[in-house]
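All protein chains but one are shown in place.
Labels run A and B following the written order; every chain starts at residue 1.
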Amino acid sequence: MASYIGSATSRVDGRPKVTGEARYAGEFNVPGLVHGYVIESTIPKGRIVRIDTSGALGVDGVIDVLTHQSRPPMADKDNAYKDEVAPEEGSPYRPLYDDRILFTGQPVALVLAEDWETARVAASMVKVEYQKEPHVTDLHAERSRAFAIDAPEKPRGDAAKAFASAAVRHAAEYFIPTEHHNPMELFASTAIWEDGRLTVYDKTQGVQNVQKYLCGVFKMKPDEVRVMSPYMGGGFGAGLRPQYQVVLAVLGASALKRPVRVMLTRAQMYALGYRPASIERLALGASSGGTLESVQHEAIAVTSQFEEFARNDTGWGNLLYRSPNAKFEHRLVKLDLPTSCDMRAPGAATGVYALECAMDELAIALKTDPVQLRLQCYSERHQGEDVPYTSKQLRECYRQGAAEFGWDRRNAEPRSMREGSELVGWGMASGVWEALQMPATVRIVLTANGHAEVATAASDIGTGTYTIMAQVAADMLGLPIDSISVKLGDSTLPQCPLEGGSWIASSVCNAIANTARAVRGDLLELAKEMKDSPLAGVGVDDVALIDGKIASKRDATRAVPIASAMQSGNAERITREEANKVDEDKSHARNVHSAIFAEVKVDEELGVIRVTRVVNAVAAGRILNPKTAHSQVMGGVVWGIGMALHEETLFDHHFGRVMNANIAEYHVPVNADIHDIKVIFVEEPDEIVNPLGIKGLGEIGIVGVAAAIANAVYHATGKRVRDLPITLDKVIQFE
Amino acid sequence: MARSGTAKLTTRTASVPEKIPIRLTVNGSQMELRVAPWTTLLDALRDHLDLTGTKKGCDHGQCGACTVLVDGRRINSCLTLAVMKEGAEIITIEGLARNGELHPLQQAFIDQDAFQCGYCTSGQICSAAGLLAEGKARTPNEIRELMSGNICRCGAYPNIVAAILQAMERS
Partner (left out) sequence: MTPFQYARANDVADAIKQIATDPSAKFIAGGTNLIDLIKYDVEEPTRLIDISHLPLRSIEQTSTGGVLIGAMVPNTDLAYHPIIEQRYPLLARAIMSGASQQLRNMASTGGNLLQRTRCFYFYDTATPCNKREPGSGCSAIDGINRINAVLGTSQACIATHPSDMCVALAALEATVHVAGPAGARTIAFADFHRLPGNTPQRDTNLEPDEIITAIELPPKGFSANYSYLKIRDRLSYAFALVSVAAALELDGDTIKEARLALGGVAHKPWRSSAAEAALLGQRAEATAFARAADWLLHGAKGYGHNDFKIGLARRAIVRTLGQAARGTPQSLSDKKIR
């Protein structure tokens, strides 16, 4: 039987998704369901003076309007609100807790009605009076108030001095605006009380995170709360922390003792987390021969007034390039906004954008080919930790990516390539992310009829977790993939971390391997007990499960059908639950890498930019499923195109409001914006990173893409645009 | 004059119009329901008829997730009042498969991995069905343009185009 691992397998959850049978958090129409509609603050800072709910309560079909004054009790300590990924510093936001307004869009009331339409019209009859206080929402204006936090990487040598004496220098500031995740599914929760227990269908990337959070906020015991998220319509980081609608749904259900659904509007989702706007300052000093002498990277990013969210923006240079001197600084500016949060490749999408544009500018200053410069600066060891990588096939990414793209036909001179009215630009960049593993436990229930159920509390947010788990389990158990069912998205299932950081595939698949080994051990014991067992005296690692049999690896004729072994031992089912082994070994750096090549065509007079080709060559260890893996990286490239050309949350700082809180004016790429995207997976066997050699793919696809496009725009036009997005009015100075 | 004023607080009354009985033909079945005048076709399908395959992604005609076929044409059900579609023939994602056999577009979306999270997928497939019926798109560029009313945040666009081409070839 051919291996499922590594084969292009169609999604096992494809059918429910293409038929509309897959139900998402806001789609459980249980009997007696009450619909909640959120009323949000129109001011960014101040206090609620008065909420007049009388008009809404007079509407036929309205059951109640909850406010901070009328809601059921909630915990009054910060700790209760700290979820798994809450920033260490600060006090998490408490939904509907008191009269303080911390940001525009904060929920101030929840209308509960027999149907959504009634709740919606009644909401417009609730009157809220505020006492406003002065607010700040502008990173640039508040920049001088930035305060330093611990940078993720330590300094080395004397970076400032080395920069000052470097033969060739490049220093510049880059800017990435606030971006919102905008998953297609609106955030929603359905909270159902049954016999004193609470079941919540929630749009989340971590059912157990939400379960623990709700236990804290509502002082409930773990077995009283169950959180489900069988399908999730996109997360991208927005669903890592519990969002306020889940608290509101539970408040509503507790107040009414009825099931309550709260679904946010698209506009309301702009008051959830966001990728923080950041100013990234790069200073690179090089020898005349084109090797780095000094790397300085400083980031100034946005957080809220009440929590300090930060990710590693600045340290990525340590993973990519050799340099004897380096310095990293991370500063935060507190603004009257919700707390910023993780968004696809947090830190790297922004930090590597700046770093890789700066490397392009340095290559130009050195009159060196951008790929060549990166090869000259290539690091075989993590510069900060001074350790080797478990594997790093980045050189091969550069080589294969460049060959596929045709990079050798590039004329280095800006504005030198054109097709009629369009200037053609070719740019490239590197990408890097972490290859992490987190503790996860998988349960396998093998039944005598040859079916196995594989379960863990992960969420498949579209990444393909259902499918790769089925593939790995099928191989490990020697069963056809159709005989595997995967259960996810239920907090009562075995422990699993949040779906984020690209660590789910490595974590759950290595856990499957361990659990399958335990199942194999049980089967072997059963097989050995059979009369005249051909497997007598064989150890668990000397046998494999293949084609429905347990067989000796050395001699395939020594085999027992799984069904026979189970029947003879009167075992109807074998249930095993094992965890992965998370290596604490610090002797290696664990990373995925990529090289991105982009072609843009820019109308010379009008500045209209088209991204006509992207090649993304990725080295990410073992690729479990080339089909879904391709989609993940391709999706990351689309995100990179959006980041480069389209995405920007526009604030009016006078009002402290997002002005494009919709997806007509917050532009993300549409079909017409996307052309040829070629994804290459470079062979990268890795026996150190984890037993299965899996590195993860969720983030790497976006990293570096915006830089490759920005560099291509420069190559096309001779115009360096450092602040994203690169709109036509930044490319051309129209007069 | 600029920025001098503040938005006026509007006072509203609590008299809410009554619900209206309507009949819709959804996926071949006659449905009778009572809706508010402002109940959209989308909410009627999802909340009143429990046909949750049609998705709400923006509720403002900006994303295409709510696309259904009304009298054979693709429209945004979120901007359509249910009362205005009395007597109309509505096809949703739940009505595309025949006797358990997937519509060629549904199969093509699986074959080409034309989705990840699946939330835009119903709208993409219904939109693609409308596109095939229109018969205006022949080339990949024409498909891209005429499918641009369906946003896919997971970024499956090239595979969506491939899936539509597959369905075109086989039909």
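The rule we apply is simple: contacts are C-beta pairs under 8 Å (C-beta built on N, C-alpha and C of every residue); 3 or more make two chains touch, one makes a residue touch a chain.
Worth saying up front: this structure is predicted, and the values here are computed from it rather than measured.
Looking at the complete complex, one finds that the omitted chain is in touch with A, B.
The residue touching the chain not shown here, chosen from B:V26, B:A44 or B:L131, is B:L131. Touch with the chain omitted from the figure is made, among B:T54, B:T80 or B:Q106, by B:T80.
Residues 42-43, 120-121, 123-124, 420-422, 601, 603, 605-608, 610, 645-646, 650-652, 654-655, 657, 659-660, 662, 664-665, 667, 669-673, 727-729, 732-735 of chain A touch the missing chain (whole complex, contact as defined above). In the full complex, chain B touches the omitted chain through residues 1-8, 10, 12, 15-17, 20, 36-38, 40, 59-61, 64, 67, 73-76, 78-81, 83-84, 127, 130-131, 134, 136, 139, 141-142, 144-146, 148-151.
The rule is simple: only the chains that are shown with their structure count from here on.
Interface residues of chain A, counted against chain B in their complex, comprise 10-11, 13-24, 26-27, 29, 35, 55-56, 58-61, 115-118, 120-121, 124-125, 127, 182-186, 231-236, 263, 265-266, 461-464, 627-628, 630-632, 634-639, 654, 662-664, 668-672, 674-677. Listing the residues of chain B that touch chain A in their complex gives 3, 9, 12-14, 16, 35-36, 38-39, 43, 46-47, 50-60, 62-63, 65, 92-94, 96-97, 102, 106-107, 109-111, 113, 115-122, 125, 143-145, 147-161.
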